[in-house]
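Removed: one protein chain of the complex. Kept in place: all other protein chains.
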Amino acid sequence: MNTNWQLLADNLPIFIPLILLELILMVTALVHVLRHPHYRFGNRILWVLIVVFIQIIGPILYFVFGRGDERRG
Amino acid sequence: MSLGEGMSAVADILTLSHVQKAFGSKHVLQDVDFSIPQGSIFGFVGENGAGKTTTMKLILGLEKADAGVITVGGQPVHFGATKTNRITGYLPDVPAFYGYMTPVEYLDLCARITGISQRQRRIAEMLDLVQLKADKHRIRGFSRGMKQRLGIAQALLNRPQLLICDEPTSALDPAGRNEFLELLASLRGQTTVLFSTHILSDVERISDRVGILHDGRLQACDTLANLHQQFGRPQIKLTLPDAQTAQRCGQVLRPLPAQVQANQVTVPYQEAYETTAQQVLRALVTAGITPIALQQQSATLEQIFLEVIGNGHTTNHA
Partner (left out) sequence: MATLPTMLKKELLETWRTYRFLILAVVVLIFALMSPLIAKLTPDIMKMSFGKTLQLAIPKPTSIDSWTQFYKNMTQMGIFVVAILFGGTMSQELSRGTLVNLVTKGLPRWVVAVSKYISLVVQWSVALTASFLVTWGYTAYYFPDAKTPYIWQGFVPLLLFGFFFLAVILFGSTLANNSYGGLLFTILVVGGLYLVNLFKAAQNYNPISLIGNNMALVQGHKTLGELGPGIAIAIGAGLVLLAGTVILLNRKKL
């Protein structure tokens, strides 16, 4: 266990921005999922799960394939 | 309609001569030939697939004609990039915008492309005209009607001499349609309008001229008044208590060319009204049928339309 903490402490200068970037990606996608209830496929719960739990790839998948078109009305 | 003769003195803003277009082996347009005088409102009528949209795209240089010449404001139209687009405005049947822009941003993009001066003022004017707000709402969230209104704003932005609208009213609700038609009518005199539709009452309401496209040919092209004179046979309309009686009535009236529709029977006639009316009444009395109402009326545009496309041959251009 000791070594793990040591690892983390040694690499903090990388871990902090890395986690920050992943959070930016996740939060941006999450906000978009929640504010735009139209998806090309799938539903809100599915996309929330994908965006939150699949790091990096999840948000990309959402923005490229999941984001709905303009409203038709 | 006081138009008609007077208009021929005004230069034609749009002329099509002997225009042909085929997609593969399907001849969409065959020898289409007409012109629109400046300042008029031209209703372009035809069934779906008759070639209305194709004709408009040819005028805009979005499609290439196989043969024939099109001029806008005296200049020939070229496929691809055509200079004539500078004096033309176009409202597609389903106008597509960038959903991530606000209407002001979109109109600003259009204004920069057309190169108009005093953009801000013109954009404010246009938004005012179509009653859209200049706020931060993106086009993404617009309803169909709002998009249609933004569509007209972008089409009129460069003060076009010729405005082309493809089925502008088909997607609107009755109130929106009414509003839109009034807007088009208000352009009369300053902007020439060419609009296609299959809603004939729209044409009847606002256009001075009508072109009827059928089977790739322009079967008729004239002022409304002239069309009425030429094709619109007067008729007698009988209203009967129910559809069954109407059917029986239709049979009784033979050999008169009576048409039965629900509880109504229409009898077109050519001789004097009295002659036909007496003939109808006599037949009804004999058969013991009592109509609820009997009316003499002139043909509707719908009937003229059917008459024209039924004729099948190319008719004169007045």
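So that you can tell them apart, the chains are marked A and B in the order they are listed, and the count of residues begins at 1 in each.
What we mean here is this: contacts are C-beta pairs under 8 Å (C-beta built on N, C-alpha and C of every residue); 3 or more make two chains touch, one makes a residue touch a chain.
Given the structure is predicted, the values throughout are model-derived calculations rather than measurements.
*Asks:* Of the residues B:Cys110, B:Met146 or B:Leu227, I need the one that contacts the missing chain.
*Replies:* B:Cys110
*Asks:* Considering the whole complex rather than only what is displayed, give the residues of subunit B touching the chain that is not shown.
*Replies:* On the subunit B side, contact with the omitted chain comes from 60-63, 80-81, 83, 85-86, 88, 90, 92, 94-98, 100-101, 105, 109-110, 112-115, 154, 158.
*Asks:* What residue numbers in subunit A mark contact with the hidden partner chain?
*Replies:* Contact residues on subunit A toward the absent chain are 3, 7, 10-11, 13-15, 17-18, 21-22, 24-25, 28, 32, 56, 59-60, 63-64.
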